[in-house]
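Only a single protein chain was left out; the remaining protein chains are all shown in position.
Chains: A, B and C, in written order; residue numbering restarts at 1 for each.
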Amino acid sequence: MARHLYLCPLRWSDMDSLRHINNVQYVRYLEDARVDWLFNRGELERGEDEGFLVVRNEVNYRRQLHYRHAPLPVEVWVSRLGHASIEVSYELVDTDEDGARTVYADAKSVLATVDMTTGRPKRVSAEFRAFLEKFLDEPGDSDA
Amino acid sequence: MARHLYLCPLRWSDMDSLRHINNVQYVRYLEDARVDWLFNRGELERGEDEGFLVVRNEVNYRRQLHYRHAPLPVEVWVSRLGHASIEVSYELVDTDEDGARTVYADAKSVLATVDMTTGRPKRVSAEFRAFLEKFLDEPGDSDA
Amino acid sequence: MARHLYLCPLRWSDMDSLRHINNVQYVRYLEDARVDWLFNRGELERGEDEGFLVVRNEVNYRRQLHYRHAPLPVEVWVSRLGHASIEVSYELVDTDEDGARTVYADAKSVLATVDMTTGRPKRVSAEFRAFLEKFLDEPGDSDA
Partner (left out) sequence: MARHLYLCPLRWSDMDSLRHINNVQYVRYLEDARVDWLFNRGELERGEDEGFLVVRNEVNYRRQLHYRHAPLPVEVWVSRLGHASIEVSYELVDTDEDGARTVYADAKSVLATVDMTTGRPKRVSAEFRAFLEKFLDEPGDSDA
């Protein structure tokens, strides 16, 4: 299994009046991690009509996160691959030189694949499935 | 049990390029529903030092929501009341003249009560508990 | 001349880490004031193809604004009406019982009218011009 790594740039305005990154902005980071993974990298040939709707989001906030110049690493992978839906998992995590990980949040999204021209559910295409399988967490994989 | 009703104003910019309300903005609506409930209404006397951190959010998106002039009703209640944490539940829902409900999303947040001056966990005060109990879903309550 | 009055709801997240309303959010309020004025009120019949592009924004910040439950009044009017462009002026202003005004910001936007199906410039239609003229500041009007 591979995880896609997205280096998420923070914005100063992601802080709220408590002077930490606002909890809602973490959900924004998930969105940009998906866009980076599924749209920007160009590894994936998808039909024009293939799209997604987010049908569920869940986020566990582990540590407060403060604004910083350095981008925030977001790891993305597939934790369940269905016929017309995908569960995507994420960790927002710094890793130090010794490999020690500081997890700010873990999260999951369920995406339904839809035909963007009609808005109707659509099966995951064979090409897209092949792409997603590269990021699929094996059953028995540890705690991700 | 009472539910707090927050009439959430939408912004045109809450739409994304798919021309529906962006999934992240629903999480923003939860935040403003909490602020309306816990801060703006003035029914609640809280110590200056009592605050919250969001430790978990989950949202199930039931229907696409489109921009509209009319505010979006958000119902808020307490689904679990612990010693130093609260689970808040929400429904984003239109109700028609006959009482039929159209649920756009249901959601839950877990909040940890903290001392805002030190950032340390803090027990829910007696006054705050008394307030929250008015919104507490009884065990055995139906479909919340 | 009439001014359109938009009562702009604030969001808690409009505050930044300096604990006042962030300067960029004022520009967001201008957008929603325009939407309220030109789209939501239903007084205006416009062709489906009539739209706008913002070609200039300017904002003078007069006072710091803090988050509050009460909406912020935004006054909107037309300060120049051209063949294919409109200058819209705004004041973000509280008015007390005695009529004394506290101006948080004044602003102007220049909008170009465009054919939304082609993206090309388009003359202001006669119907739209008639609507806009009701909000046109007369030359010689005082300090607006």
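Rule of thumb we're sticking to: a residue touches a chain if its C-beta (ideal position, glycine included) is under 8 Å from a C-beta of that chain, and two chains touch if they have at least 3 such contacts.
Fair warning: this is a prediction, and the values are worked out from it, not measured in the lab.
A.B. asks: Determine which one of C:V54, C:V103 or C:L136 touches the chain that has been left out.
C.D. replies: Result: among the candidates, C:V54 touches the missing chain.
A.B. asks: Taking the full complex into account, what residues of chain B touch the chain not shown?
C.D. replies: Per the touch rule, chain B residues meeting the hidden chain are 12-13, 15-17, 19, 22, 24, 67.
A.B. asks: Determine and list the chain C residues touching the chain excluded from the picture.
C.D. replies: Contact residues on chain C toward the absent chain are 18, 22-24, 27-28, 31, 51, 53-61, 64.
A.B. asks: At which residues does chain A meet the chain that is not included here?
C.D. replies: Given the touch definition above, chain A has residues 9, 11-13, 28, 31-32, 35-36, 40, 69 touching the missing chain.
Keep in mind that, in the parts below, only the chains that are shown with their structure count from here on.
A.B. asks: Taking CA centroids for every chain, report which one is farthest away from chain A.
C.D. replies: Computed centres place C farthest from chain A.
A.B. asks: How many angstrom between the C-alpha centroids of chain C and chain A?
C.D. replies: 37
A.B. asks: Two or more other chains touching the same residue: where does that happen in chain A?
C.D. replies: In chain A, the residues touching two or more other chains are 22, 24.
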